[in-house]
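Contents: one structure, followed by commentary.
Here the complex is missing a single protein chain, while all its other protein chains stay put.
Read from first to last, the chains carry the letters A, B and C; within each, the first residue is number 1.
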Amino acid sequence: MSRERYLVQGAVTHAMIGETVGADATGDTAGAISVFAGQVRADVFDGRTVAAIEYSSYEAMLKEAVAGIREVIFNAFSDVKTVTIIHSTGVVKAGEISLLVVVTAGHRDQAMRACTHTVELVKEKLPVWKKEIFEDESHRWV
Amino acid sequence: MSRERYLVQGAVTHAMIGETVGADATGDTAGAISVFAGQVRADVFDGRTVAAIEYSSYEAMLKEAVAGIREVIFNAFSDVKTVTIIHSTGVVKAGEISLLVVVTAGHRDQAMRACTHTVELVKEKLPVWKKEIFEDESHRWV
Amino acid sequence: MSVRVLFFGFLAERAGAPEKRYEAVTDTNALEAMVAGEIEGLQEYSYIVSVNRQAIRGNTPLNDGDEVAFLPPFAGG
Partner (left out) sequence: MSVRVLFFGFLAERAGAPEKRYEAVTDTNALEAMVAGEIEGLQEYSYIVSVNRQAIRGNTPLNDGDEVAFLPPFAGG
């Protein structure tokens, strides 16, 4: 199954999680749905608290990277039916979600392992950068 | 965090997934949300196709079992902030969700491992039974 | 004395009711013998017994008002 949306402006909403599961877990042969959401933490660095993260990406390369990750997962996990990756671009505040991964499979073992592996590949392969914006409006690239 | 709802009549809806994440992933110190949803498959047994599963449970014991699982997880994973387990009772049709587990944690490693472990404990510890109802209205206890 | 006995899963179907009451039964061995008289082939099924929502191992004395349950293997999820 092809999921065209992989970038979203600002935060991934809670409603979007339910909607994505609803769009992916169609049919009656998928027994397991594994979801990971990454949320911006109000970490403290050098006495300053993170208020938001501003994400930027190399969009043309990102599209290819998402397709590449999906191909790796489908090849590695024969029971997996769908893989969706949605990443935020722009500003996401602390306490908001910036990454959503949804994997559906026939059974739970492959759904969960494939979801974990997808998240690892997202961290490693997606051309995305983040700038922590602190409460005092200073920033730091991480 | 205490989640009082652990039984739901009929299917877990897609909206309920987003709502549960929204209720649990509050505050700005949870960086990772791991979700598992189990869905009824239209498996074929002996030439008959599963149309639905009817779940029943020993409610008083279930409540204690859910509390016990949450305690095990909180003790085993110090980074975990919330654990929610919601199981269906009654009839859930093929293609509908019957189990929802949501775990939030500071970081993804414990969120994902704790979610997997919670699902394993759900299968092992919850006093829940299921009756497969086939399309020809015959049934089988599994 | 009287105990409340609950049957779950396929045992509820076999017992013909999800709940029954047994009088004058002093321990779980005696209760299982009575139930086995009502559910044909009970000995061949896999199940555990709980008393007041705690799974038991071996024979356990019963008191008035106890809640005993016959639990087939759990099948949640």
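What we mean here is this: a residue touches a chain if its C-beta (ideal position, glycine included) is under 8 Å from a C-beta of that chain, and two chains touch if they have at least 3 such contacts.
Given the structure is predicted, the values throughout are model-derived calculations rather than measurements.
K.L.:
So which shown chains sit in contact with the chain we cannot see?
P.N.:
Displayed chains contacted by the hidden chain, ordered by label: A.
K.L.:
Per the definition of touch given earlier, which of A:Arg48, A:Lys93 or A:Lys130 contacts the omitted chain?
P.N.:
If we include the chain that is not displayed, A:Lys130 is the one touching it.
K.L.:
Give the residue, chosen from A:Val8, A:Ile73 or A:Val122, that touches the chain omitted from the document.
P.N.:
Checking each option in A:Val8, A:Ile73 or A:Val122, the one touching the absent chain turns out to be A:Val122.
K.L.:
Over the whole complex, note the residues of chain A touching the chain we left out.
P.N.:
38, 55-58, 60-61, 64, 87, 98-99, 119, 122-131, 141-142
Definition applied: only the chains that are shown with their structure count from here on.
K.L.:
Using mean CA coordinates as chain centres, what's the chain B-chain C distance in Å?
P.N.:
27
K.L.:
Mind checking the centre-to-centre distance between chain A and chain B? Centres are C-alpha means, answer in whole Å.
P.N.:
Averaging C-alpha atoms per chain gives centres 22 Å apart.
K.L.:
When the C-alpha atoms of chain A and chain C are each averaged to a single point, how far apart are the two points in Å?
P.N.:
49
K.L.:
For chain C, give me the residues that contact two or more of the other chains.
P.N.:
In chain C, 77 touch at least two other chains.
K.L.:
Give the residues of chain A that touch two or more other chains, as numbers and ranges in rising order.
P.N.:
Where chain A meets two or more other chains at a single residue, that happens at 108.
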